[in-house]
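The other protein chains are all here in position, but one chain of the complex has been omitted.
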Amino acid sequence: MKRSHVFLVLALVWGLIGLGAGPAAGMPKGRVVVALATDTSTMDPHMHTERMGIIMNQHIFDTLLARDTKTYQPIAHLAESVKSVNPTTWELKLRRGVKFHNGEPFTAESVKFSFDRVLNPEQKSPIRGNFTWAKSVDVVDDHTVRITTHKPYPLIHEILTFGNFAMVPPRYVKEKGDAYFAKNPVGTGPYRFVEWRKGERLTVEANEQYWKGAPAIKTIVFRIIPETATQIAELLSGGVDILRAVPPDQISAIGTSGVARVSATQILRVVFLQMDGDGRAGKTPLSDVRVRRAINHAVNVDEIIQKVLGGLAVRTPAGTNPMAFGFDPAIKPYAFDPDRARKLLTDAGFPNGFGITLNTYAGSVVNVEQVGQAVMGYLSRVGIKVRPRHFADVGQYLATFRGSKLDGITMHSWGYNSVFDSDAIYYIHFHAGEPYAYNTSQEMDQWLEEARATVDSKKRQELYSRFERFIVDQAYWVPMYAQFTIEAVSNKLNYEASGDEIMRVHAATWK
Amino acid sequence: MQVYILHRLFQALFVCLGISLITFFLLHVVGDPVLLLLPQAASDADVALLKDQLGLDRPLAAQYLSFLTDALRGDFGRSLFTQDSAFALILERLPATLELTLAGMLVGLGIAIPLGVISAVKRGALTDRLCTVGAVAGQAMPIFWLGIMLILVFAVKFRVLPASGRGTVWHLILPAVTLGAYLAPLTMRLTRSGMLDVLTQDYIRTARAKGVRERVVLFKHALRNAAIPIVTILGVQFGRLLGGAVVTETVFAWPGVASLAVKAIRTYDYPVVQGAVVFLALVVVLANLLADVAVTFLDPRIRLGREHG
Partner (left out) sequence: MGRLARLRFLAVGATIVLAAVLCAVMAPLLAPHDPYLPVVSARLIPPVWDAGGTWQHPLGTDPLGRDLLSRIIYGARVSISAGALAVVVSMTFGVLMGLLAGYYGGLVDSIIGNLVNVILAYPFLLLALAAIAALGPSFGNMIVVLGLTGWPVYTRVVRAETLKVREREFVQAARALGLGTARIIRAHVLPNLLNTIIVMASLEVARMIILESFLSFLGLGIQPPTPSWGGMLGEGRVYMLTHWWLAAFPGLAIFITTLGINLFGDGLRDVLDPHRVLTPAGVRTE
């Protein structure tokens, strides 16, 4: 309950500020080029879960709620308010006078259509699982919608900011069909779609009638440049204005170039070593809690943060991101202590260490190879011989993970599905029967289920604190750190990287 | 001559068949697309469904036959991720690759042929030695390294050329030079040896003895005859050129077929891999065929209907 009150106040404050000043005065002008390493597979926001797709989509589409870029709290967007009527019913008041780029008005029908489209099993939307809490969506009047949930659902505000859950135009989608929509998107967002040359570039142009006021930049081009070296060269030669995922070691080159600067901020993604404590992929010494504790003592996380990541990471003692709900600042991490690690291994019956697999995967972890190698180095110093196994393809990695085949230690990372809450990381990794759970117990199941159905935030915090203490004591993970997103920006622009890893180029302005 | 061309045409068809067979074999027999595409926890029903969708439950020969007949109709299947027709994706990117390879070839030949001729004529002189050493050195240089160096110098340091992408003719310069540098060393050496071969022939000696001017000897007699091996080489080099394009397109974010194939391989999008590889190989076969036909016009022995080789 408390959460929604806070939210209402924020919405009100935002409304007041919003009335006065639009983000930019005057006509949009100029062109900004953004470099991305990969393209997305479709422009239809409901039909993918790709980060690059979300980034592109939210320039063309709007979600019901948005996220405040400073507090990361949900704020009003296409929905002006989300009020609880009773524990399983929510009422949404929608913004008036909003139009899709094709002239179609945005109404309660659009919201119901978008919900129904995602929930329809025939549609095969990959984000359907995130919305199955919703039982039904009913139109009250043109600008009011009621959502009924199966059970009390405390995370509704969080999930309504979800980048993929954008509002789509019912008439347009029905008339043109999904295949056409996937290539010719129409939304209510700050930019209109112009052209998409798959694997090469997406061009969008300012929507001057945008309900928040016209954006400052006339044209945004998202260019696909797979090579990091080429991306940086483009930035320094002025061909690209913003780029994502700058390797920490390149920060100095950009900082001293005189044409661009680095904008880095902490993000939700946390990196940790998950150990197969249950022996789900086969029995290993990791079933012994002493071995898991030894590994926790053996890895020098602080040195990795300082040396490999240039200080751009925040230690997470239990695994919880400090930005997420459920973080308990009282929990302390294991101390780096190789001698103690060796002693624990001796106690567990492995005085000469043992051999174990270390899985890593490409894509999400900054400097993944270097961090993985560093971990191997630390483990080898206490006698644990690591067999590296690297997955170049995320899909294959996750399939192996879900398929109970990921043995030994896994350098995993989790982006919370952009939900700033502990439920988004712990349920899927610790609840029995979940695809990524390699450490389970009855008491953890109980706490997780209780937290998921509790709306009172104080009680939820207590549940998560207890849970975190338990997993630290049992040393299921080696919790490492929360990552930073490191972006580079041309000196011509006012733009900052955002902690939810969504690039809001539409909010950028010229200097 | 017609018999010869027909013979070559027939041979080219056989080569095409072989290429499709190898590609098919690699992707369907050596690698199992279903295993690559489905999570390991997938149920047997999921596997059966996907196999049915992709037509993988039929006998291999039947699969190959339908792959072949579909390919003939320009249907390489659909991308597993974007659902686009693989053939459409390839066609969309073909102009970029052709533009790059042709420009690369022009640059490569522009460097290689004059230098090859000069060093053959001045055999043993300093120029020849420098050219030979240069060619050996050029062959020893990985082109992606050269590509990145060119970007650093001309785009980052002097800011005179764009670093990557396709658009204006300026965008073409660095990739074309990179690719040309890949082609040039071997072509230069082959030109040189072809030229040397011709220069020692009797008719050249005769022409010289008759007092024909050196320039006329070189350009009218020698180069014309040396053109035969050079053109043949070009056909074969086209295959190398497309190989070089794989790396060049990646470094310069050039939106061509080769970089499409590399990306598809990384994501196990096998209809696209299959389509791109077969299609590019066919381009090479075509280039070889054209080179052979060109040679028949250049070479009087073949024109008279005699088989060679």
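Lettered A and B in written order, each chain numbered from 1.
By definition in this document, a contact is a pair of C-beta atoms (placed from the backbone, for glycine too) under 8 Å apart; a residue touches a chain by one contact, two chains touch by 3 or more.
Please read all numbers here as calculations on a predicted model, not as lab measurements.
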item: Left-out chain, listing which of the shown chains it touches; value: A, B
item: Touch criterion as defined above, residue of B:49, B:62 or B:136 at the omitted chain; value: B:136
item: Residue, one of A:27, A:179, A:392 or A:432, that touches the chain absent here; value: A:392
item: Candidate in contact with the missing chain, chosen from A:30, A:177, A:311 or A:377; value: A:377
item: Per the touch definition above, residue among B:18, B:95 or B:114 touching the missing chain; value: B:18
item: Missing-chain contacts mapped onto subunit A; value: 227-229, 232-233, 236, 247, 249-250, 252-253, 300, 303-304, 307-308, 367, 369-370, 373-374, 376-377, 380, 388, 390, 392
item: Touch list for subunit B against the chain that is not drawn; value: 11, 14-15, 18-19, 22-23, 26-27, 30-31, 123-124, 128-129, 132, 136-137, 139-142, 144-145, 148-149, 152, 156, 186, 189-190, 193, 196-197, 229, 232-233, 236-237, 239-240, 242-244, 246-247, 250, 258, 261-262, 265-266, 268, 270, 273-274, 276-277, 280-281, 284-285, 288, 309
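Throughout what follows, only the chains that are shown with their structure count from here on.
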item: Footprint of subunit A on subunit B - complex, ascending; value: 36, 38-41, 81-84, 89, 92-93, 148, 151-152, 155-156, 159, 162-166, 250-253, 255, 259-260, 263, 266-268
item: Residues of subunit A defined as touching subunit B within the complex; value: 41-42, 179, 197-200, 223-227, 229-230, 233-234, 236-239, 392-393, 395-396, 398-400, 402-405, 435
